[in-house]
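Missing here is one protein chain; the remaining ones are kept as they sit in the complex.
A, B and C are the chain letters, set down in written order, and residue numbers restart from 1 in every chain.
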Amino acid sequence: MPALDTWVAALLTLCVFSFLYRDNPLYRFAEHLFVGASAGYLLAVQYQNVLRPNVIDKIGHGNLLPLVPLAMGILILGRMWERTSGMARWSLAFYVGIYSGIAVPSYLQAQIFAQLADAVKPFEPGWGAVNSGLVLLGFLSVLAYFYFSSPHGGIHGIAARVGIWFLMVAFGASFGYTVMARVSLLIARMQFLLRDWLHILPSV
Amino acid sequence: MGETIDTRWFEPARLNLLVGLLTFIAFLAINIRRAHASHEGLFIRPLAGLKALDEAIGRATEMGRPVLYLPGSGDMSEVGTLAAITISSRVARRVADLGCDLRVPCYDPVVAALIDGTTREAYREANRADSFRPGSVYYVSATQFAYVASVTGTMLRDRPAANIFMGSFYAESLFLAETGNLTGAIQIAGCDQVTQLPFFVCSCDYTLLGEELYAASAYLGREPNQLATIAAQDWAKALAAAAVVLALLLSAIGHPEFGQLLKTS
Amino acid sequence: MRFGPLVVTFLTGAVLIAIFFIPHHRAQETQSVILEWADIVYTFALVLGSISLWAMHQKKVQQKGEGWIYSVVTLVALLGVTAFGVIQGVEAGTVVGRIYNMVNAPLASTMFSLLAFFIASAAFRAFRARNVEATLLLVTAIVMMVGRVSVGEFVWKGFPPLTEWLLDVPNLAAKRAVAIGIGLGAISTALKIILGIDRSYLGRS
Partner (left out) sequence: MAAGRNGFWQRILGIDRRWIFLLVGIGTALPLIFPVNLPVAASPRVKAAYNAIEAVPEGSRVLMSLDYEPDIMAELQPMSIAVLRHCFRRHLTPIILTLYPAGPGLIERALAVASTAEGAKNYQDYVFLGYKSGNQAVVLGLGENIKGLFPKDFYGASTDSITLMRHVNSFTDFPLLIDLSGSTIADYYIRIGASRYHRPMILGATAVMATDYYPYLSSRQILGLIGGMKGAAEYERLMGIVGDARRGMDAQSLVHVIVVILVLLGNAALFATGGIKPRIGGGS
């Protein structure tokens, strides 16, 4: 990266770090710059990857099918004025229908059946059976915790309590192993500042 | 070149999924009839997070400070976002009744358009259409951390009294919840991303765990049809638990084939 | 006025659920056309959102509202990047490609890296052994943290295998149950919308 770019990147990095002290004009500048630049980048990417190839070019070559989504898109722009904002409801209904329709079978397959297929694997032999038993116990007790139709009382209450314990261990585990991932990000930023910008560290 | 053109009208390998789907729809139909039949409605155990929602909006109204509602940084392909939209219409109705200031910065532009519609409708139903402030529901940026930069700026400058996080959140969950914790706002979160739940549990006052997010809109609405869907989910959960136990017992006595029925292509 | 869109949602949703079970190439082609249309509709929603973003900041600048100078920055960045990106493209070697590496990327990765600070302050404040649940959360998190770093192995040989056990047994069991619950909740939410049981998304709670 040329020197000027490194300097701009480094100064913006310090603007964001200043947020840790408190909200200040430097952070506010970086925030507003980021909102503008990222919104612009997305518009450009969608134009280059979607509008130009799938609408403009296709219609240019005489394929009139994209006129349908083009019309639906223009209906959405209708929301800008009070009189025509009702029209957008048709496009939004189509959009919501698509993603609801895709979600039903894919969640059924990926979230439910895939997990159940894993859960029914036979018990491990010997000492492994203790672990398999614990996994089954945890699975059933957490399901009990999430059971809505009866209050957490009696046997259901005990199962739900055991379920909370499993949940807390699971939360502690994923909190614990996420720390390393977040620290890695900070290490990379420090290496950028100390090596690429200030040249304190030896280059790779 | 490549496999031949497929002209089959049904994928036999997905029969088990079809049976599962039809079973769930049957549970739904049965429970809708049950819900309409029983006069005091189906029992659903209370959710602390949702009771706190009313208190939080009430407190924000007393303090004259805004309520911040974040519908998540997922797009419409995440069903958590759909849940966030349905919950937003309930929250907007309570806000319209109490007349306090609502802010809904959105990650996804389609979500912004939808929630703008549900919020206007909520104010109209509370017959306070005139006090709806256009621009209170606004698109920020469909880039994860540009959205976070703008929202944390709003948290620190406008000091909302209540932060409500509902929907699909990712790595930025801790950033938003910690900044909100810093401002002393009461924070209620509901999220369907398992890996983010620990951060909400640690930084928010109340957290709806996983599927409690999906139960929330039925709770707040309390309509029979909605409560019926929760009962249907419970029946399916019980069925899933029973299927697993049965499969394990059968495979223990030498018949593992029952478990194979759950395999999907 | 509202019944029509509900039918559109029902038909689109039902067709896409059905296509999942129909491997016929014409059905699969229909799905990819519908998904391409969704991407086009999304692009127009993005244009709508960006226009409202522009209008919000422009109003602030006109009325010299508090912090209007920052809105000027957003307006300039939004207009500039959009114009260059649409005309010249966004790949490496273009103006926007360079701006991306100089502005968007460092801002995104630095914002992301702030999580290292927040995870430490959240751990300090929240990991307090006040009851059984909080203690379980605290002890598991500490074991995971120590066991995942190279120094952990030299503190006690058993840490890494213990972290593996925590991931393979309690963490797996809880996540599996939560995933199934989420799956059921998601399916019922999506079905409620397709079947018209929940119409609030169309603005009628």
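By definition in this document, contacts are C-beta pairs under 8 Å (C-beta built on N, C-alpha and C of every residue); 3 or more make two chains touch, one makes a residue touch a chain.
What you are looking at is a predicted structure, and each value in this text was computed from that prediction instead of being measured.
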Missing chain -> touching shown chains A, B, C
Sole residue of A:Tyr47, A:Phe113 or A:Tyr145 that reaches the chain not shown, by the stated touch rule: A:Tyr145
Sole touch to the unshown chain from C:Ile17, C:Val146 or C:Ala174: residue C:Val146
Residues on chain C facing the left-out chain by the touch rule are 90-92, 97, 100-101, 104-106, 108-109, 112-113, 116-117, 119-121, 123-131, 133-134, 137-138, 141-142, 145-146, 148-154, 160, 167-168
Could you pull out which residues of chain B are in touch with the chain that's been left out? 1-2, 45-49, 145, 182, 195, 200-202, 204-209, 212
Could you pull out which residues of chain A are in touch with the chain that's been left out? 20-21, 45, 49, 118, 145, 152, 164, 177-181, 183-191, 194, 200-201, 204
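Throughout what follows, only the chains that are shown with their structure count from here on.
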Separation of the C-alpha centres, chain B versus chain C, in whole Å, is 14
If you average the CA atoms of chain A and of chain C, how many Å lie between those two points? 3
Can you compute the centre-to-centre distance for chain A and chain B, using the mean CA position of each chain? Integer Å is fine. 15
Among the residues of chain A, pick out those that touch two or more other chains and give their numbers. 16, 19, 28, 30-31, 34-35, 37-39, 41-42, 76, 79, 89, 92, 95-96, 99-100, 102-105, 107-108, 112, 116, 119, 136, 139-140, 143, 146, 167, 170-172, 174-175, 178
Two or more other chains are touched by the chain B residues 14, 17, 21, 79, 82, 110, 113-114, 117, 140-143, 145-146, 149, 157, 194, 197-199, 201-202, 209-211, 215, 230, 233, 237, 240
Residue ranges of chain A in contact with chain C within the complex: 1, 5, 8-10, 12-13, 16-17, 19-20, 28-48, 50-51, 54-55, 65-66, 68-70, 72-74, 76-77, 79-80, 86, 89-108, 110-112, 115-116, 118-119, 131, 134-140, 142-143, 146, 163-180, 182-183, 185-186, 188-189, 192
Where on chain C does chain A make contact in their complex? 1-2, 4-6, 8-17, 20-21, 33-53, 67, 70-71, 73-82, 84-86, 89-90, 96, 98-117, 119, 123, 132-134, 136-145, 148-149, 163, 165-184, 186-187, 190-191, 193-194, 201-203
Which of the residues in chain A come into contact with chain B in the complex? 16, 19, 22-23, 27-28, 30-31, 34-35, 37-39, 41-42, 76, 79, 85, 88-89, 92, 95-96, 99-100, 102-105, 107-109, 112-114, 116-117, 119-123, 136, 139-140, 143, 146-152, 167, 170-172, 174-175, 178
